[in-house]
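Here we show just some of the chains, and they stay where they sit in the whole.
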Amino acid sequence: MEKLISGIHKFQADVFAPNSDFFRKLVEGQHPQALFITCSDSRMVPDLICQTDPGELFVLRNAGNIVPPYTPGAASGEAATIEYAIRGLGIKDIVICGHTRCGAMQAVAEPSATANMPRVRQWLEHAQASSEIVCTCYGHLTGEARAKVMVQENVLTQVEHLRTHPTVAAALAAGELKLHAWVYKMETGDVFAYDPESGQFTKLATDADPTQSYPLLPRRPATPLSTADAI
Amino acid sequence: MEKLISGIHKFQADVFAPNSDFFRKLVEGQHPQALFITCSDSRMVPDLICQTDPGELFVLRNAGNIVPPYTPGAASGEAATIEYAIRGLGIKDIVICGHTRCGAMQAVAEPSATANMPRVRQWLEHAQASSEIVCTCYGHLTGEARAKVMVQENVLTQVEHLRTHPTVAAALAAGELKLHAWVYKMETGDVFAYDPESGQFTKLATDADPTQSYPLLPRRPATPLSTADAI
(Lines give C-alpha, C1' and ligand atoms only; values in the text may rest on other atoms or scores of the structure.)
Protein backbone atom coordinates (compact mmCIF):
# COMPACT_ATOMS: atom_id res chain seq x y z
CA MET A 1 0.00 0.00 0.00
CA GLU A 2 2.96 2.37 0.59
CA LYS A 3 3.64 2.38 -3.14
CA LEU A 4 0.01 3.19 -3.97
CA ILE A 5 -0.11 6.07 -1.53
CA SER A 6 3.14 7.61 -2.68
CA GLY A 7 1.93 7.02 -6.25
CA ILE A 8 -1.17 9.06 -5.52
CA HIS A 9 0.96 11.98 -4.35
CA LYS A 10 3.13 11.66 -7.42
CA PHE A 11 -0.03 11.70 -9.54
CA GLN A 12 -1.22 14.87 -7.86
CA ALA A 13 2.10 16.69 -8.33
CA ASP A 14 3.21 15.38 -11.72
CA VAL A 15 -0.05 14.63 -13.55
CA PHE A 16 -3.03 16.45 -12.08
CA ALA A 17 -1.42 19.78 -11.21
CA PRO A 18 0.17 20.43 -14.64
CA ASN A 19 -3.05 19.34 -16.37
CA SER A 20 -5.59 20.76 -14.01
CA ASP A 21 -7.52 22.45 -16.81
CA PHE A 22 -8.01 19.12 -18.52
CA PHE A 23 -9.03 17.34 -15.32
CA ARG A 24 -11.40 20.11 -14.24
CA LYS A 25 -13.13 19.97 -17.61
CA LEU A 26 -13.73 16.27 -17.00
CA VAL A 27 -15.71 17.12 -13.89
CA GLU A 28 -18.56 18.31 -16.10
CA GLY A 29 -19.23 14.86 -17.46
CA GLN A 30 -17.90 11.85 -19.35
CA HIS A 31 -18.24 11.08 -23.07
CA PRO A 32 -16.29 7.84 -23.46
CA GLN A 33 -15.58 6.39 -26.91
CA ALA A 34 -16.14 2.75 -26.00
CA LEU A 35 -17.09 0.25 -23.34
CA PHE A 36 -13.97 -1.85 -22.79
CA ILE A 37 -14.65 -5.20 -21.11
CA THR A 38 -11.53 -6.97 -19.92
CA CYS A 39 -9.97 -9.17 -17.27
CA SER A 40 -9.02 -8.07 -13.75
CA ASP A 41 -5.47 -9.26 -14.47
CA SER A 42 -3.03 -6.67 -13.15
CA ARG A 43 -0.91 -6.91 -16.28
CA MET A 44 -3.79 -5.70 -18.44
CA VAL A 45 -4.03 -1.90 -18.29
CA PRO A 46 -6.62 -0.75 -20.85
CA ASP A 47 -5.76 2.94 -20.82
CA LEU A 48 -2.07 2.14 -21.20
CA ILE A 49 -2.56 -0.31 -24.07
CA CYS A 50 -4.94 2.01 -25.91
CA GLN A 51 -3.01 5.13 -24.86
CA THR A 52 -6.28 6.72 -23.92
CA ASP A 53 -6.78 9.65 -21.57
CA PRO A 54 -9.14 9.76 -18.62
CA GLY A 55 -12.66 10.14 -19.99
CA GLU A 56 -12.18 7.95 -23.06
CA LEU A 57 -12.75 4.34 -21.94
CA PHE A 58 -15.69 3.13 -19.85
CA VAL A 59 -14.27 -0.04 -18.31
CA LEU A 60 -15.86 -3.23 -16.99
CA ARG A 61 -13.43 -5.71 -15.44
CA ASN A 62 -13.79 -9.07 -13.77
CA ALA A 63 -11.91 -12.35 -13.58
CA GLY A 64 -11.90 -13.82 -17.11
CA ASN A 65 -13.60 -10.88 -18.95
CA ILE A 66 -16.86 -12.75 -18.66
CA VAL A 67 -20.31 -11.45 -19.57
CA PRO A 68 -23.01 -13.73 -18.15
CA PRO A 69 -25.92 -14.26 -20.55
CA TYR A 70 -28.91 -12.09 -19.68
CA THR A 71 -30.80 -13.64 -16.77
CA PRO A 72 -34.14 -11.98 -16.08
CA GLY A 73 -34.59 -10.93 -12.50
CA ALA A 74 -30.95 -11.34 -11.47
CA ALA A 75 -29.22 -8.15 -10.36
CA SER A 76 -25.94 -8.30 -12.27
CA GLY A 77 -23.05 -5.88 -12.31
CA GLU A 78 -22.23 -6.82 -15.88
CA ALA A 79 -25.81 -6.34 -17.12
CA ALA A 80 -26.11 -2.99 -15.38
CA THR A 81 -22.76 -1.66 -16.54
CA ILE A 82 -23.48 -2.62 -20.15
CA GLU A 83 -26.93 -1.07 -20.02
CA TYR A 84 -25.59 2.12 -18.47
CA ALA A 85 -22.92 2.36 -21.18
CA ILE A 86 -25.49 2.10 -23.98
CA ARG A 87 -28.49 3.93 -22.57
CA GLY A 88 -26.90 6.24 -20.02
CA LEU A 89 -23.83 7.24 -22.05
CA GLY A 90 -24.80 6.51 -25.65
CA ILE A 91 -21.77 4.31 -26.29
CA LYS A 92 -21.55 2.92 -29.86
CA ASP A 93 -18.70 0.40 -29.53
CA ILE A 94 -18.13 -2.46 -27.09
CA VAL A 95 -14.78 -4.22 -27.00
CA ILE A 96 -14.34 -7.51 -25.18
CA CYS A 97 -10.61 -7.94 -24.78
CA GLY A 98 -9.10 -11.16 -23.46
CA HIS A 99 -5.40 -11.77 -23.01
CA THR A 100 -2.88 -14.57 -23.24
CA ARG A 101 -1.60 -16.10 -19.97
CA CYS A 102 -5.03 -15.65 -18.41
CA GLY A 103 -5.25 -17.41 -15.03
CA ALA A 104 -9.02 -17.67 -15.27
CA MET A 105 -8.85 -19.45 -18.61
CA GLN A 106 -6.16 -21.79 -17.24
CA ALA A 107 -8.53 -22.59 -14.37
CA VAL A 108 -11.32 -23.40 -16.83
CA ALA A 109 -9.05 -25.92 -18.50
CA GLU A 110 -7.74 -27.34 -15.22
CA PRO A 111 -10.55 -27.49 -12.62
CA SER A 112 -8.24 -28.76 -9.88
CA ALA A 113 -6.68 -25.29 -9.87
CA THR A 114 -9.83 -23.94 -8.19
CA ALA A 115 -10.30 -26.68 -5.60
CA ASN A 116 -10.45 -24.14 -2.75
CA MET A 117 -12.21 -21.46 -4.79
CA PRO A 118 -15.84 -22.51 -5.13
CA ARG A 119 -17.07 -19.05 -6.16
CA VAL A 120 -14.43 -18.87 -8.90
CA ARG A 121 -15.41 -22.30 -10.17
CA GLN A 122 -19.07 -21.33 -10.29
CA TRP A 123 -18.31 -18.11 -12.15
CA LEU A 124 -16.20 -19.94 -14.71
CA GLU A 125 -19.23 -22.03 -15.61
CA HIS A 126 -19.96 -19.03 -17.81
CA ALA A 127 -16.93 -20.05 -19.87
CA GLN A 128 -18.15 -23.62 -20.15
CA ALA A 129 -19.09 -23.18 -23.82
CA SER A 130 -15.51 -22.10 -24.54
CA SER A 131 -14.22 -25.17 -22.78
CA GLU A 132 -16.49 -27.54 -24.66
CA ILE A 133 -15.62 -25.88 -28.00
CA VAL A 134 -11.94 -26.45 -27.24
CA CYS A 135 -12.53 -30.10 -26.33
CA THR A 136 -14.63 -30.63 -29.45
CA CYS A 137 -12.60 -28.76 -32.08
CA TYR A 138 -9.06 -28.59 -30.74
CA GLY A 139 -8.58 -31.96 -29.09
CA HIS A 140 -5.20 -32.31 -30.75
CA LEU A 141 -3.75 -29.27 -29.02
CA THR A 142 -1.96 -29.30 -25.67
CA GLY A 143 -0.15 -26.91 -23.39
CA GLU A 144 0.30 -23.34 -24.51
CA ALA A 145 -1.38 -23.78 -27.90
CA ARG A 146 -4.49 -25.07 -26.19
CA ALA A 147 -4.39 -22.25 -23.64
CA LYS A 148 -4.16 -19.68 -26.43
CA VAL A 149 -7.11 -21.02 -28.37
CA MET A 150 -9.15 -21.16 -25.16
CA VAL A 151 -8.56 -17.44 -24.62
CA GLN A 152 -9.69 -16.67 -28.18
CA GLU A 153 -12.73 -18.92 -28.12
CA ASN A 154 -13.74 -17.47 -24.76
CA VAL A 155 -13.80 -13.94 -26.12
CA LEU A 156 -16.15 -15.16 -28.86
CA THR A 157 -18.32 -16.97 -26.28
CA GLN A 158 -18.63 -13.82 -24.24
CA VAL A 159 -19.59 -11.83 -27.34
CA GLU A 160 -22.42 -14.32 -27.85
CA HIS A 161 -23.49 -13.77 -24.24
CA LEU A 162 -23.37 -10.01 -24.77
CA ARG A 163 -25.88 -10.34 -27.62
CA THR A 164 -28.42 -11.85 -25.23
CA HIS A 165 -28.76 -8.61 -23.24
CA PRO A 166 -31.92 -6.76 -24.27
CA THR A 167 -30.20 -3.36 -24.44
CA VAL A 168 -27.45 -4.78 -26.66
CA ALA A 169 -29.89 -6.66 -28.88
CA ALA A 170 -31.99 -3.55 -29.36
CA ALA A 171 -29.01 -1.32 -30.14
CA LEU A 172 -27.59 -3.89 -32.58
CA ALA A 173 -30.95 -4.19 -34.31
CA ALA A 174 -31.08 -0.41 -34.64
CA GLY A 175 -27.60 -0.36 -36.17
CA GLU A 176 -26.33 1.79 -33.33
CA LEU A 177 -23.77 -0.51 -31.79
CA LYS A 178 -20.68 -2.42 -32.90
CA LEU A 179 -19.08 -5.34 -31.07
CA HIS A 180 -15.37 -6.05 -31.15
CA ALA A 181 -13.61 -9.24 -30.02
CA TRP A 182 -9.97 -8.63 -29.14
CA VAL A 183 -7.08 -10.51 -27.56
CA TYR A 184 -4.04 -8.78 -26.07
CA LYS A 185 -0.90 -10.85 -26.57
CA MET A 186 1.12 -10.25 -23.47
CA GLU A 187 4.30 -11.72 -24.95
CA THR A 188 4.58 -9.15 -27.75
CA GLY A 189 2.27 -6.28 -26.88
CA ASP A 190 0.16 -6.97 -29.98
CA VAL A 191 -3.60 -6.81 -30.06
CA PHE A 192 -5.54 -9.21 -32.29
CA ALA A 193 -9.08 -8.55 -33.47
CA TYR A 194 -11.52 -11.18 -34.62
CA ASP A 195 -12.18 -10.77 -38.33
CA PRO A 196 -15.54 -12.25 -39.21
CA GLU A 197 -14.61 -12.41 -42.92
CA SER A 198 -11.80 -14.87 -42.38
CA GLY A 199 -13.12 -16.34 -39.15
CA GLN A 200 -9.73 -15.67 -37.55
CA PHE A 201 -8.10 -13.30 -35.11
CA THR A 202 -5.71 -11.01 -36.98
CA LYS A 203 -3.25 -8.44 -35.78
CA LEU A 204 -4.62 -4.88 -35.73
CA ALA A 205 -2.86 -3.36 -38.76
CA THR A 206 -1.37 0.11 -38.48
CA ASP A 207 -3.12 1.40 -41.56
CA ALA A 208 -6.41 -0.33 -40.96
CA ASP A 209 -9.58 1.55 -41.74
CA PRO A 210 -11.40 0.66 -38.53
CA THR A 211 -14.87 1.36 -39.85
CA GLN A 212 -14.27 -1.14 -42.60
CA SER A 213 -12.10 -3.76 -41.02
CA TYR A 214 -13.76 -4.27 -37.68
CA PRO A 215 -17.45 -4.17 -38.39
CA LEU A 216 -20.28 -5.49 -36.39
CA LEU A 217 -19.42 -9.07 -35.56
CA PRO A 218 -22.00 -11.26 -37.25
CA ARG A 219 -22.60 -14.77 -35.97
CA ARG A 220 -19.31 -16.51 -36.44
CA PRO A 221 -18.70 -19.13 -39.13
CA ALA A 222 -18.62 -22.66 -37.81
CA THR A 223 -15.00 -23.22 -38.80
CA PRO A 224 -12.42 -23.63 -36.05
CA LEU A 225 -9.77 -20.97 -35.60
CA SER A 226 -6.44 -21.54 -37.24
CA THR A 227 -3.86 -22.71 -34.75
CA ALA A 228 -0.94 -22.70 -37.12
CA ASP A 229 0.51 -19.36 -36.40
CA ALA A 230 -1.18 -16.08 -35.80
CA ILE A 231 -1.61 -15.26 -32.14
CA MET B 1 -12.40 3.33 -32.38
CA GLU B 2 -9.80 4.96 -34.68
CA LYS B 3 -8.20 6.58 -31.67
CA LEU B 4 -8.03 3.28 -29.80
CA ILE B 5 -6.40 1.48 -32.69
CA SER B 6 -3.84 4.15 -33.35
CA GLY B 7 -3.28 4.27 -29.59
CA ILE B 8 -2.46 0.58 -29.61
CA HIS B 9 0.20 1.11 -32.25
CA LYS B 10 1.59 4.02 -30.29
CA PHE B 11 1.70 1.75 -27.21
CA GLN B 12 3.63 -0.88 -29.14
CA ALA B 13 6.18 1.56 -30.48
CA ASP B 14 6.57 3.94 -27.55
CA VAL B 15 5.84 1.82 -24.48
CA PHE B 16 6.22 -1.90 -25.13
CA ALA B 17 9.24 -1.88 -27.43
CA PRO B 18 11.51 0.28 -25.19
CA ASN B 19 10.43 -1.74 -22.13
CA SER B 20 10.21 -5.17 -23.64
CA ASP B 21 12.32 -6.72 -20.88
CA PHE B 22 9.87 -5.49 -18.28
CA PHE B 23 6.83 -6.68 -20.21
CA ARG B 24 8.33 -10.08 -21.02
CA LYS B 25 9.09 -10.64 -17.36
CA LEU B 26 5.41 -10.04 -16.64
CA VAL B 27 4.53 -12.98 -18.90
CA GLU B 28 5.75 -15.32 -16.16
CA GLY B 29 3.01 -14.33 -13.76
CA GLN B 30 1.39 -11.55 -11.78
CA HIS B 31 2.02 -10.55 -8.15
CA PRO B 32 -0.26 -7.55 -7.67
CA GLN B 33 -0.07 -5.44 -4.51
CA ALA B 34 -3.79 -4.92 -4.08
CA LEU B 35 -7.27 -5.61 -5.37
CA PHE B 36 -8.61 -2.25 -6.49
CA ILE B 37 -12.40 -2.14 -6.78
CA THR B 38 -13.70 0.92 -8.53
CA CYS B 39 -16.33 2.36 -10.85
CA SER B 40 -16.47 1.85 -14.63
CA ASP B 41 -16.43 5.63 -15.02
CA SER B 42 -14.03 6.57 -17.83
CA ARG B 43 -12.56 9.41 -15.78
CA MET B 44 -11.34 7.00 -13.13
CA VAL B 45 -8.06 5.39 -14.22
CA PRO B 46 -6.67 3.38 -11.30
CA ASP B 47 -3.18 2.85 -12.66
CA LEU B 48 -2.89 6.52 -13.50
CA ILE B 49 -4.10 7.75 -10.12
CA CYS B 50 -1.87 5.32 -8.23
CA GLN B 51 0.96 5.66 -10.73
CA THR B 52 1.26 1.90 -10.77
CA ASP B 53 2.86 -0.23 -13.45
CA PRO B 54 1.28 -3.20 -15.19
CA GLY B 55 1.31 -6.10 -12.75
CA GLU B 56 0.65 -4.03 -9.63
CA LEU B 57 -3.15 -3.58 -9.40
CA PHE B 58 -5.70 -6.36 -9.77
CA VAL B 59 -8.77 -4.42 -10.82
CA LEU B 60 -12.51 -5.07 -10.49
CA ARG B 61 -14.73 -2.46 -12.11
CA ASN B 62 -18.47 -2.06 -12.50
CA ALA B 63 -21.02 0.74 -12.47
CA GLY B 64 -20.98 2.24 -8.97
CA ASN B 65 -18.06 0.20 -7.49
CA ILE B 66 -20.60 -2.13 -5.97
CA VAL B 67 -19.92 -5.43 -4.19
CA PRO B 68 -23.14 -7.41 -3.76
CA PRO B 69 -23.33 -9.16 -0.40
CA TYR B 70 -22.41 -12.84 -0.64
CA THR B 71 -25.33 -14.75 -2.07
CA PRO B 72 -24.93 -18.53 -1.89
CA GLY B 73 -25.58 -20.28 -5.15
CA ALA B 74 -25.43 -17.17 -7.30
CA ALA B 75 -22.57 -17.05 -9.81
CA SER B 76 -21.21 -13.55 -9.32
CA GLY B 77 -18.36 -11.82 -11.10
CA GLU B 78 -17.64 -9.77 -8.01
CA ALA B 79 -17.58 -12.80 -5.67
CA ALA B 80 -15.32 -14.74 -8.03
CA THR B 81 -12.90 -11.90 -8.67
CA ILE B 82 -12.56 -11.20 -4.94
CA GLU B 83 -12.00 -14.88 -4.17
CA TYR B 84 -9.43 -15.22 -6.93
CA ALA B 85 -7.58 -12.16 -5.64
CA ILE B 86 -7.34 -13.58 -2.12
CA ARG B 87 -6.92 -17.31 -2.70
CA GLY B 88 -5.47 -17.39 -6.19
CA LEU B 89 -3.10 -14.45 -5.86
CA GLY B 90 -2.59 -14.05 -2.11
CA ILE B 91 -3.60 -10.39 -2.11
CA LYS B 92 -3.43 -8.72 1.34
CA ASP B 93 -5.13 -5.37 0.67
CA ILE B 94 -8.47 -4.54 -0.91
CA VAL B 95 -9.30 -0.95 -1.78
CA ILE B 96 -12.83 0.09 -2.64
CA CYS B 97 -12.50 3.46 -4.31
CA GLY B 98 -15.54 5.55 -5.19
CA HIS B 99 -15.37 8.96 -6.82
CA THR B 100 -17.21 12.26 -6.79
CA ARG B 101 -19.54 13.04 -9.73
CA CYS B 102 -20.51 9.38 -9.93
CA GLY B 103 -23.42 8.89 -12.33
CA ALA B 104 -24.46 5.67 -10.61
CA MET B 105 -24.73 7.40 -7.24
CA GLN B 106 -26.72 10.25 -8.81
CA ALA B 107 -29.09 7.63 -10.21
CA VAL B 108 -29.54 6.11 -6.75
CA ALA B 109 -30.62 9.49 -5.44
CA GLU B 110 -32.83 10.26 -8.44
CA PRO B 111 -34.63 7.09 -9.54
CA SER B 112 -36.26 8.82 -12.52
CA ALA B 113 -32.80 8.96 -14.11
CA THR B 114 -32.97 5.20 -14.73
CA ALA B 115 -36.51 5.04 -16.06
CA ASN B 116 -35.39 3.21 -19.22
CA MET B 117 -32.61 1.23 -17.54
CA PRO B 118 -34.25 -1.54 -15.52
CA ARG B 119 -31.03 -3.56 -15.12
CA VAL B 120 -29.24 -0.49 -13.79
CA ARG B 121 -32.03 0.22 -11.37
CA GLN B 122 -31.98 -3.37 -10.09
CA TRP B 123 -28.21 -3.30 -9.67
CA LEU B 124 -28.37 -0.05 -7.72
CA GLU B 125 -30.60 -1.74 -5.16
CA HIS B 126 -27.26 -2.89 -3.77
CA ALA B 127 -26.69 0.75 -2.83
CA GLN B 128 -30.06 0.96 -1.10
CA ALA B 129 -28.46 1.01 2.36
CA SER B 130 -26.39 4.04 1.31
CA SER B 131 -29.52 5.77 0.11
CA GLU B 132 -31.41 5.07 3.33
CA ILE B 133 -28.47 6.24 5.44
CA VAL B 134 -28.40 9.51 3.50
CA CYS B 135 -32.15 10.02 3.96
CA THR B 136 -31.88 9.21 7.67
CA CYS B 137 -28.75 11.13 8.65
CA TYR B 138 -28.27 13.83 6.04
CA GLY B 139 -31.81 14.99 5.33
CA HIS B 140 -30.67 18.61 5.59
CA LEU B 141 -28.27 18.31 2.67
CA THR B 142 -29.17 18.99 -0.93
CA GLY B 143 -27.49 19.12 -4.31
CA GLU B 144 -23.78 18.57 -4.49
CA ALA B 145 -23.27 18.19 -0.74
CA ARG B 146 -25.83 15.38 -0.67
CA ALA B 147 -24.27 13.75 -3.75
CA LYS B 148 -20.84 13.82 -2.10
CA VAL B 149 -21.97 12.22 1.12
CA MET B 150 -23.81 9.54 -0.87
CA VAL B 151 -20.56 8.61 -2.59
CA GLN B 152 -18.78 8.33 0.75
CA GLU B 153 -21.53 6.38 2.49
CA ASN B 154 -21.74 4.03 -0.47
CA VAL B 155 -18.09 3.10 -0.22
CA LEU B 156 -18.70 2.20 3.44
CA THR B 157 -21.81 0.20 2.49
CA GLN B 158 -19.84 -1.78 -0.05
CA VAL B 159 -17.14 -2.49 2.55
CA GLU B 160 -19.87 -4.00 4.75
CA HIS B 161 -20.96 -6.15 1.81
CA LEU B 162 -17.39 -7.21 1.19
CA ARG B 163 -17.13 -8.61 4.72
CA THR B 164 -19.96 -11.08 4.03
CA HIS B 165 -17.91 -12.99 1.46
CA PRO B 166 -16.55 -16.14 3.09
CA THR B 167 -13.09 -15.74 1.63
CA VAL B 168 -12.90 -12.18 2.93
CA ALA B 169 -14.30 -13.11 6.35
CA ALA B 170 -11.79 -15.92 6.73
CA ALA B 171 -8.83 -13.80 5.64
CA LEU B 172 -9.89 -10.95 7.97
CA ALA B 173 -10.26 -13.34 10.90
CA ALA B 174 -6.81 -14.71 10.19
CA GLY B 175 -5.36 -11.19 10.17
CA GLU B 176 -4.21 -11.63 6.57
CA LEU B 177 -6.26 -8.96 4.86
CA LYS B 178 -6.81 -5.22 5.17
CA LEU B 179 -9.76 -3.29 3.78
CA HIS B 180 -9.50 0.31 2.64
CA ALA B 181 -12.38 2.69 1.86
CA TRP B 182 -11.30 5.47 -0.49
CA VAL B 183 -12.93 8.27 -2.48
CA TYR B 184 -11.24 9.97 -5.45
CA LYS B 185 -12.18 13.63 -5.64
CA MET B 186 -12.35 14.38 -9.33
CA GLU B 187 -12.36 18.15 -8.81
CA THR B 188 -8.92 18.26 -7.16
CA GLY B 189 -7.24 14.95 -7.83
CA ASP B 190 -7.16 14.19 -4.10
CA VAL B 191 -7.84 10.77 -2.62
CA PHE B 192 -9.58 10.53 0.76
CA ALA B 193 -9.41 7.45 2.98
CA TYR B 194 -11.90 6.52 5.67
CA ASP B 195 -10.30 6.82 9.07
CA PRO B 196 -12.10 4.57 11.55
CA GLU B 197 -10.64 6.51 14.49
CA SER B 198 -12.35 9.76 13.60
CA GLY B 199 -15.18 8.21 11.63
CA GLN B 200 -14.37 10.54 8.74
CA PHE B 201 -12.76 10.47 5.33
CA THR B 202 -9.46 12.31 5.45
CA LYS B 203 -7.05 13.28 2.72
CA LEU B 204 -4.21 10.81 2.20
CA ALA B 205 -1.31 12.71 3.72
CA THR B 206 2.02 12.79 1.94
CA ASP B 207 3.99 11.60 4.91
CA ALA B 208 1.44 9.11 6.14
CA ASP B 209 2.67 5.85 7.54
CA PRO B 210 0.22 3.68 5.69
CA THR B 211 0.50 0.73 8.03
CA GLN B 212 -0.50 2.98 10.89
CA SER B 213 -2.88 5.47 9.40
CA TYR B 214 -5.01 3.30 7.16
CA PRO B 215 -5.37 0.08 9.05
CA LEU B 216 -7.83 -2.70 8.81
CA LEU B 217 -11.24 -1.13 9.18
CA PRO B 218 -12.14 -2.52 12.56
CA ARG B 219 -14.98 -4.91 12.80
CA ARG B 220 -13.13 -6.82 15.42
CA PRO B 221 -9.48 -7.20 16.22
CA ALA B 222 -7.69 -9.58 13.95
CA THR B 223 -6.88 -11.87 16.83
CA PRO B 224 -8.71 -15.17 16.94
CA LEU B 225 -11.12 -15.71 19.76
CA SER B 226 -9.69 -17.24 22.87
CA THR B 227 -10.42 -20.95 23.00
CA ALA B 228 -8.76 -21.58 26.30
CA ASP B 229 -11.61 -21.12 28.65
CA ALA B 230 -14.47 -18.68 28.46
CA ILE B 231 -17.54 -20.15 26.86
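Each chain carries a letter (A and B) given by its place in the written order, and its residues are counted from 1.
Just so it is clear, contacts are C-beta pairs under 8 Å (C-beta built on N, C-alpha and C of every residue); 3 or more make two chains touch, one makes a residue touch a chain.
Just so you know, these numbers come straight off a predicted model, no measurement behind them.
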- [ ] Quick one: how many copies does the complete complex have, if 2 are shown in place?
- [x] 4
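Note that only the chains that are shown with their structure count from here on.
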Open item on the list: Measuring centre to centre with CA averages, how many angstrom lie between subunit A and subunit B?
Closed with: 20
Task: Contacting residues of subunit B [partner subunit A, same complex] - done: 1-5, 7-12, 14-17, 20, 23-24, 26-27, 29-30, 32-35, 40-45, 47-52, 54-64, 66, 68, 74-85, 87-88, 93, 95, 101, 103-104, 107, 114, 116-120, 122-126, 165, 167, 178, 180, 186-191, 204, 206, 208, 210-211, 214
